[in-house]
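Quick one: the structure is below, and I'll ask about it shortly.
For this view, one protein chain was removed and the others were kept in their places.
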Amino acid sequence: MDELFFLKLKKRRKVNRFVRRFSFLMSLSVFCLFILICLMLFGSSFSLLRKDVFGVIFGTEWLPHQEKFGLLYFIWGSIYTTLLALIISVPISLFTAILISEYMPKKLAMNTKLIFDVLSGVSPVVYGFWGVMAIVPLTRNFIQPFLADNLHIKLFLSDNKSGFSVFSAAIVLAVMVSPLMVSISEEVLRAIPFEIRQATMSLGATKWEMVKKVLLKKGATGIVAAIILSFSRTVGETMAVLMVAGCQMSKMAISAFDPAYPLPALIANTFGETMSIPLYKSAIFLAAFILLILTLASNLFGWSILLRIEEEKS
Amino acid sequence: MISAKKIEEKIFKILMYISFSLLSIALVSIIAVVFVKGLGALSFKMLFSVPQGGYYLGGEGGILNAILGSIAIGSIATLLSFLYAFCIVFYINVYRFSKSQFSRSVRFFLDILWGIPSIVYGAFGFGIMLIFKIPASLLAGALTLSFVILPIMARTMDETLRMIPFEMKQAAYSLGATRFEISYKVIIKQAFPGLLTAILLAFGRGIGDAASILMTASYTDSLPTSLLRPVATLPLCVFFQLSTPFKEVQERGYAAAFVLTILMLLVSLLARLSFKSFSKYVVK
Partner (left out) sequence: MGAKQPIKIENLSVSYGNQKVLKSINLEIPEKGITVILGPSGCGKSTLLKCFNRIIELEENVEVEGKLFVDGEDVLHPKTDLIVLRKKMGLLLQKPQVLPMSIYDNVAFGAKIHKNMKKKEADELVEKELRKVNLWDEVKERLKSPADKLSIGQQQRLCLARGLAVEPEIILGDEPTSALDPLSAEVIEKQFLNLKENYTIILVTHMLRQAKRLADFVAFIYLGELVEFNSAAEFFSNPKDERTKRYLSGLIAG
């Protein structure tokens, strides 16, 4: 170990120390980024919040030029489309997950999951495109007339005959979120130990009975987590909804065939007009903040359930 | 008794097959619609020219601006988020124990960031731009987009780094290497295929995202030539052209959807291939 060695060692140390400090700051900035996002959105919407919190969140009038920023119909639009999407998606995803995890040969199951995975990576705009091209006409020409003619309930009666509606948006969202829900539920079911299945099967039960009595009961909490996480994913979806939900601010959507105007679509559609009116800007940032809180809360809730399941196992 | 059980199983099995078929048909029909509509609208001129005058009323022109714009903004965002994620991931796996409290909290916050909708990132980026009076531009869009794809990039890289054999680190440390030398001379080489997968996954997500760049990168009819000017992108091309009433203009939306889908499928498939030719030195 000569002088050259120590000379180089000094340099190596310096580089290492620099990289360590720099990457430590970068890692720390992940926390900062999150906090910055929260602060920025909250701060920007503060002037409106300070003025009238309840009037904004529970207000129904959206007249920006008269400084009336009721967000309730938009929040309702988000919740309505998301819930309808989940109602469509949950049974389909659950049955598909059971089929894949319990009835399919392993290799086929793997390939199916891979294909789902690849297709779910397609751009949201392409889902919206598909919605406009396929689902909206299908709704307009077949589903809406059929349901309206045969079932005279408020849910299916609407003046809006365009097909751009809560229903179309829900279908597109359901298809978008299903691969996620299938993949989480499938993992939950697969994680249930072999011994438990075997014990039931050896009592002479059919496979379906085993699924019904053992797997669904054992996996129930995990499936609930899957639904909550899917809710979070769906409620923030923007482009696809913007393209098919109609997005007209006429009235509160009651029928599934009414147009809806969910929060993300509101943000995307109006940011350009907001520049001139300060409170308008605040309203849009408030919409983003509400969205952030909604997704954050549901994600944390979903993860905590999954975490508890994992802890119980070990 | 037994036959009732059997009938019940039959019914539910049929329900499963129906569900599976519905979902498969829906997913496949997305690709089918994009192909049928898109192939019809595709032409040499569509792919290789930019919008001319009177474009939105049915004038001449193609979507080259959006194709190149998407690739530009996707690449820049991927590069930025790669550099960012790189520091984070090496720090939490090499400079700290992978399972340390600090590393786990970083992962947790990355997951939280993953869960934030891209429109919220868009609003965040837009808000920052308003404060500092920055106009919508390729750079602003790429920065915002890089935050959107940061979690997917970092978490994929993180998984790869955690797979590095412990003995390999031991061997490298026992030769007297610093943590930095181990990172960039040993771990990078071993993790290379995984890092490439992360880059491709993030790029695929990046070129498909529209909500975050709608406000920050805006849209333009010209080619991406400057970081400080607005940029056209494929998803927004689909969105804007589809909302016009003119058939000729809508065709461009079809073509853009087609190109976008092909690009994303290609990237997605590439990401899932094992990179044999790149993993020559990887120790199995």
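Think of it as A and B in the order they're written, each chain with its own count starting at 1.
FYI, a contact is a pair of C-beta atoms (placed from the backbone, for glycine too) under 8 Å apart; a residue touches a chain by one contact, two chains touch by 3 or more.
Source: prediction; values computed, not measured.
Chemist: Which one, B:L15, B:M168 or B:L196, makes contact with the chain that was left out?
Modeler: B:M168
Chemist: One chain isn't shown here. Among B:S29, B:S105, B:T178 or B:T244, which residue touches it?
Modeler: B:T178
Chemist: Since one chain isn't shown, list which residues of chain A touch it in the complete complex.
Modeler: Looking at chain A, the ones touching the missing chain are residues 1, 4-5, 8-9, 12-13.
Chemist: Against the chain that's been left off, what residues of chain B make contact? List them.
Modeler: 97, 99-100, 165-178, 181, 185-186, 189-190, 280-284
Everything that follows uses one rule, which is that only the chains that are shown with their structure count from here on.
Chemist: Using mean CA coordinates as chain centres, what's the gap between chain A and chain B in Å?
Modeler: 17
Chemist: In their complex, what parts of chain B are in touch with chain A?
Modeler: Touch residues, chain B against chain A: 5-6, 8-9, 12-13, 15-20, 22-23, 26-31, 33-34, 37, 84, 87-88, 90-92, 95, 102, 105-106, 109-113, 115-124, 126-128, 130, 147, 178-181, 183, 204-205, 207-211, 214-215, 234-236, 238-239, 242-243, 253, 257, 260-261, 264-265, 268-269, 272.
Chemist: Show me the residue ranges of chain A that touch chain B in the complex, using the header's touch definition.
Modeler: Going by the criterion above, the answer is residues 12-13, 15-16, 19-20, 22-24, 26-27, 30-31, 33-34, 36-37, 40-41, 44, 91-96, 98-100, 103, 114-116, 118-130, 132-134, 175, 178-179, 182, 205-209, 232, 235-239, 242-243, 264, 267-268, 271, 281, 284-285, 288, 291-292, 295-296, 299, 303.
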